[in-house]
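Just one protein chain is left out here, and the rest sit where they should.
Order of writing sets the chain letters: A and B. Residues in each chain are counted from 1.
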Amino acid sequence: MQETATQKARPAAIERDQLDRLFELLRERGYTVVGPVARDGAIAWDEISGAGDLPAGWTDEQEAGRYALRRTDAPALFDWTVGAGSAKALLHPPQVTLWRARRNGQGLEIVDGDPPPGRTLALFGLRACDLAAIAVQDRVLLGGTVTDPVYRARREGALLIAVQCGRAGRTCFCASMGTGPAAGGGHDLALTEVVDGGRHVFVAEAGGERGAGLLAALGARAATAAEAKAAQAAVARAAAGMGRKLDTEGLPALLAKSQDHARWDEVAARCFACGNCTSVCPTCFCVTVEDPTDLTTGFTRRARRWDSCFSIDFSYIHGGPVRTSIRARYRQWLTHKLGAWHDQFGTSGCVGCGRCITWCPAGIDITEEAAALRERKRKKEASRANA
Amino acid sequence: MPITNDLPRTSDDGAGAARAPAAGGRVAAADPMRPAPYRVLGNKAQTHDSFTLTLEPLDPTGTLTFAPGQFNMLYVPGAGEAAVSMSGCAGTVRQVEHTVRAVGRVSRLLQRCRRGDVVGLRGPFGTPWPVPLAEGHDVVLVAGGIGLAPLRPALCHMLQHRRRFGRVALLFGARSPGDILFAREIESWRGRFDVEVEVIVDRGDQDWYGLVGVVTNLVPRVQFDPAHTVAFICGPEVMMHFSVRELERRGVPLARCWVSMERNMKCGVGFCGHCQFGPTFVCRDGPVFRYDRVAAWLALREA
Partner (left out) sequence: MQTLEPIVAELPLFKGLKPEHITLISGCASNARYDAGTFVGREGHPAEKFWVLREGRMALQIHAPGRGPITILTLGENDAVGWSWLVPPYRLRFDIHVVQTTRALVFDGKCLRGKFANDHELGYEMMVRFSSILMRRLDAMSLQLLDLYGDHHADHE
C-alpha cells in the first residue's frame, strides 16, 4: 500500500540498462513490443527485441516540407520528436482483408478474411500527440453504436508506454491543441528521458494499475528529487519551444462561416492533392473497399485500405465527384479536421503533431492556413468598424 | 451539436438477418461490414434503366426490419457494393424490395440478376423519413425520378394508417412517360379517393395527354394547408432545392421539409468517411435530413 502511495507521490526511475528487462517483462506477459527505430533516413515503428534497437544518437530536423534525421553522438534514445508513422498503422491497418466470398452451388459462401492479429501490442515510445491521436481514433472507431472490429482487435489490451518529449520540433504545436507535450491520459506508463553527465534514466509515472504493476515487477526505484525535477524541466522546455501554434478559439464556428473565403483559392494553387497529409496524420481514418478476385481459389476478397479525401474519386456519385476542385478537397480536409470533427466526435481531429506540415511536398502549413482564415475576418471586422 | 433528426434511429443490423432488438437497446451488429446472403426472388423492369429487385434471406428464419427511407448495401460477388433504397412497405419483412437505377457498374450487374441468383446484403442503414412527425398533418410527397423509390414506403405506411394523416398528396416528376416508375401502382393510387396523385414529365410524347413540365410546377396546384403540412422530397439535389423553394412560397416552413441526400458510400455505417456532407455522415445522420438543418451545406458548391 505504502509503496504505491510513494510511487504516486514521486515518480519512479528506470535506468537505461533496465530497458531490456522491461521489454522482457512485457514479452513474458504476452506482449509483442513495438517501438521506434531509425530506418531509411527516418524514425519508424517496428518490432523491437531490445533497447539496442532504439534510435540512440539520432535527432531530427523538421520544417514545412522537410524532414532530416541527423546523427548526434549523444546517448539519448529520444532526442527526436515524431517520425512519419504514428500508432495509426498498427491499430488501424493500412490494408486488411475483411472477408472472402465465393459463389457455390447453394449461393454465396462468405468466410473470414485476415485472421485476428494473434498478438497484443505493447507500444513503447508514443509521444503525447500519438496518445492523444489514439484517444481520438478510439472515439471514432469504438465510440459509436457501431464499432470497428478490426480496430478493436488491435486496440483492446494494447499497452501504451509514452515517452514525453524533452524538445519540441519546428512543426510541433501540441501545446496549442492541449494534447502535449505531457502525456494527457490513456497511457500505462509515461516516461521522460533524463540524460545528465553519467546519468541516463527514464523518470516514469504509471497511468494506471497495469503500469504500476510493471514498475513494481521491474523493481524500479523511486526517482530522486533532482531526476524528477529534470524530467519536469525537460517537458517544460518542450512546451516552451513549440515551433508552431494554432489558435483554436472559436475555430469550428469560424470555419463554418468561411466556406467562401479567398484563402481556399490560394492554398489550392499550392496543393497537389497528393494525400501525404492524410497518410501521415495520426487521426485520419477514411478507408475504401475493393473486391479483387483470386483466380486460383475463386474467392473474391473484400479488401479495405486507407483512402484520402484528396483523391478525386473520394466523393464520386453518378454524374461525377461532388468535390472536383482541389480547392473543395483541401477545404473539406481542413474544415473537417479542425471544425466538423467537433460536431461529429466532440473533440478536434488535430493533435498538433505537425506531420502534415513536415511531409507536405508543398510545405502547406495547417496552422498558417487557420491563421489566414482568421486574419482576414479580423481585417473585415476592422474595416466594418471604420466604415 | 451533431445534426440529428427528431426520431431515434432504428437498429442497424449489419448482418441482414434480424434478431429481435435487445430489450431497451439497439442490437450492435456483430460485424457491420459482412453481408448476409440473399436470394433474388424477382427482378422486374420498371423502365428502361430502373428495376425492382426482390430479395429474400437464404437463412430460412431471417427477416429484415426497416423504416421508410432506409437503404441497404447490396453486394454483387466479385464486383462490389451499391447503396440501394428499399422501396417496399416497411416493417419486418422476409421479402425485401429494392428499386434501383442502373447507372454504375454494380447497379448494372444487379440489373442482370435473375431469380435464384444470390447476392449479399448489409443493412438496413440510414435515418428514415420521420413519418410519425407527419401524423395529424397534411403530407406532400415530392418525388423526382428514382427518388420515388424511397418515398414509396412512406406512402405505403400512410395509406395503411390513413386516419392518422390529413390530406396526402404525391407529386411525381419523371423524365418522360416511359420513365414513370410503379406505373400500375400509381394508377391504383390515383383511383383512391383519399390521396391526390399528380404525375408530370419533362418531355411528353405523341401518346401522352398528361402534364408536361418540371415537377415544381405541381406545387402551386396541390391542395394542402401550408401551416399544417409536412413535406418529404426526394430526387436530384437541384430538383429538391427548387421543390423546397416552391413549398416555401406556399408557406410551408423549411423545418417541415425533409429531403433525402445521396453521397458516395463505401461502408454505410459512418467509418469510411466518404459520405460526409458538411458535418454529417449521410449514411448515418441521413440520408433523410430536415431541410433547414442542411440548407447551408446544400447551398454550398462542392460541399
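Quick notes on this structure:
To be clear about the criterion, a residue touches a chain if its C-beta (ideal position, glycine included) is under 8 Å from a C-beta of that chain, and two chains touch if they have at least 3 such contacts.
No experiment lies behind these values; they were computed from the predicted model shown.
Only one of B:Val40, B:Cys89 or B:Leu211 touches the chain withheld from this view, namely B:Leu211. Note that of B:Val118, B:Ala174, B:Cys272 or B:Ala303, the residue touching the chain absent from this view is B:Ala174. The chain that is not drawn here is touched, among residues B:Ala82, B:Val96, B:Val195 or B:Ala303, by B:Ala82.
Touch with the chain that is not drawn comes from one residue among B:Pro68, B:Gly145 or B:Gly286, which is B:Gly145. Take chain B: the residues that touch the chain left off the picture are 49, 80, 82, 103-107, 144-146, 173-175, 179, 200, 202-206, 208-214, 216-217, 221, 235-236, 238-239, 242.
The rule is simple: only the chains that are shown with their structure count from here on.
Look at where the CA atoms of chain A average out and do the same for chain B: the two points lie 39 Å apart.
Those residues of chain A lying in contact with chain B across their complex are 98-99, 101-103, 106-108, 110, 140-141, 144-149, 256, 259-260, 285-291, 293, 300, 302, 304, 307, 309, 314-318, 322-325, 327-328, 332, 336, 339-340, 343-344. Put simply, chain B touches chain A in their complex at residues 1-3, 12, 14, 26, 28-29, 31-35, 37, 39, 58, 75, 77-81, 103-104, 118-120, 262-264, 266-267, 269-274, 276, 278-279, 281, 296, 300-303.
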